[in-house]
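Structure provided below as structure tokens; questions to follow.
In this view, the complex is presented without one of its protein chains, the others remaining in place.
Moving on to subunit A:
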Amino acid sequence: MCLAIPAEVTELLPDEMARVNIDGVGKIISVALIENLKVGDYVILHVGYALTRIDPEEARHTLALLAELGGVAEPAS
């Protein structure tokens, strides 16, 4: 029940709704819980509602950190 997935906003619709793209599949969801959403933003979608926006900067930061941690374990070459 808590499973939620990232979705890309492709079109803003009236009544605080939006069309999103989830891995090629289109869906219409409510974005009433998020302010100032733009086309191209990624959100976390849960039971038909966008719960939060994914911060692309922070996502990159986490990945960079993971890469760095992984690198530590690699044999020095």
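As a working rule, a residue touches a chain if its C-beta (ideal position, glycine included) is under 8 Å from a C-beta of that chain, and two chains touch if they have at least 3 such contacts; residues count from 1.
To be clear about the criterion, contacts and distances are computed from a predicted model.
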Item to check | Listed names "ABC transporter permease", "Na(+) H(+) antiporter subunit D", "Heme lyase CcmF/NrfE family subunit" or "Hydrogenase maturation factor", matching UniProt entry of the absent chain | outcome: "Hydrogenase maturation factor"
Next on the checklist: Even though one chain is hidden, which residues of subunit A still touch it in the full complex?
Outcome noted: 1-6, 8, 22-23, 30, 32-35, 42, 44, 46-49, 51-56, 58-59, 61-63, 65-67, 69-74
